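So, subunit A:
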Amino acid sequence: MGASILIADDLSFMRMIQKEILTERGYTVAGEAADGLEAVEKFKTLRPDLVLLDITMPNMNGLEAMRKIFTIDPGAKVIMCSALGQQNLIVEAIKAGVKDFIVKPFKPERILSAIEKALRA
Partner candidate 1 sequence: MDESRLRHAFLEEAEELSQKLGESLMALESDRTSAHLVNEVFRLTHSLKSESALMGFAALSELAHRMEDVLGLARNGSLSIEKPVIDSLFAGADLIAEMMAAIAKGESGASFATGEVLRGLSAFGGKDPGGTPTSGAVAQMQRGRAGTPADAADLVFDAPLTLGEFEKLQLAEARDRGEALLKITVSVDEAETMKFPRAYLVFSNLEAVSNVVKVVPAMEGEPVEDALYGRTTLLLTSSNEDEVLRTASGVDQIAHVMIERCQFDAFLASGADRAGETGIAGGGQSDIEAASAPGTGEAASAGQDEQGRRAGAVEKTTIRVDTRKLNDLWSLIAELVLHKSQIARLSEDIGHGKDVHSVREELVESFDSLDKISSGMQQAMMDTRMIPISVIFSKFPRLVRDLSRKLGKPVELVLAGEDTEIDRSVVEALSDPLTHIIRNSLDHGIEFPEERVRRGKSEKGRVSVTARRQGGNIVIELEDDGRGMDVETIRRKALDMGMNEAETFTDGQLLDLVFLPGFSTKDVVTDLSGRGVGMDVVATRVRSELKGDVMLRTENNRGTRVTLFLPLTLTIVNALLIRGESHLYALPLTDVDSTAKLVSAEIRGEEGRESALWMDEEIPVFSLGALFGNGRPKTDEYFAAVLRHGDRKAYLVVDELIEEREVVIKPVDDLLNSQKMFSGVSVLENGKLVFILDTSFLRREHF
Partner candidate 2 sequence: MRKRYVTFSLAGGRYCIPVDQVLQILRLEDLIEIPKPPPFVEGVINLRGDIIPVVSLRARLEVSSGERGARGVPEQRKRRVVIIRVDGKPYGLDVDEVREIIEINEEGITTDATTMFGVRADFLLGIARRDEAVYLVLDLPRVLGTSRELPGSLVGQSQ
């Protein structure tokens, strides 16, 4: 494994949990971002193998950030995290090219399986 992953979520608690799950599995957390702007910036400099993006973030939401990331790298692999009831946004994200989406609250196996499939593709 060892793939590098960028985690973006405005809740530090969430980021911490995701980081735990990923490092335990052997992935490298390339960096963390607390809002959309930071996510795009860090993507530019770190060029991770995959990005975990939360849909609702301040300053720039996940959908916007994802679009910007795609203009930097059309082949970027992004997985979107959303809360229940954001069907519209998820569909928009799929149209824009997201690899997978995860509904919160999620189980660790779920996020790992999604990452694995996305990296393999």
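Candidates were picked such that all candidates are chains of the complex that A comes from, given by their letters.
Criterion: a residue touches a chain if its C-beta (ideal position, glycine included) is under 8 Å from a C-beta of that chain, and two chains touch if they have at least 3 such contacts; residues count from 1.
Remember, it's a predicted structure, so these values are computed and weren't measured experimentally.
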Which of 1 or 2 touches subunit A - same complex, any copy: 1
Interface residues, subunit A side, partner candidate 1 - complex: 10-14, 16-17, 20-21, 24, 56, 58, 61, 70, 74, 82-92, 94-97, 100-101, 103-105, 108, 110, 113-114, 117, 120-121
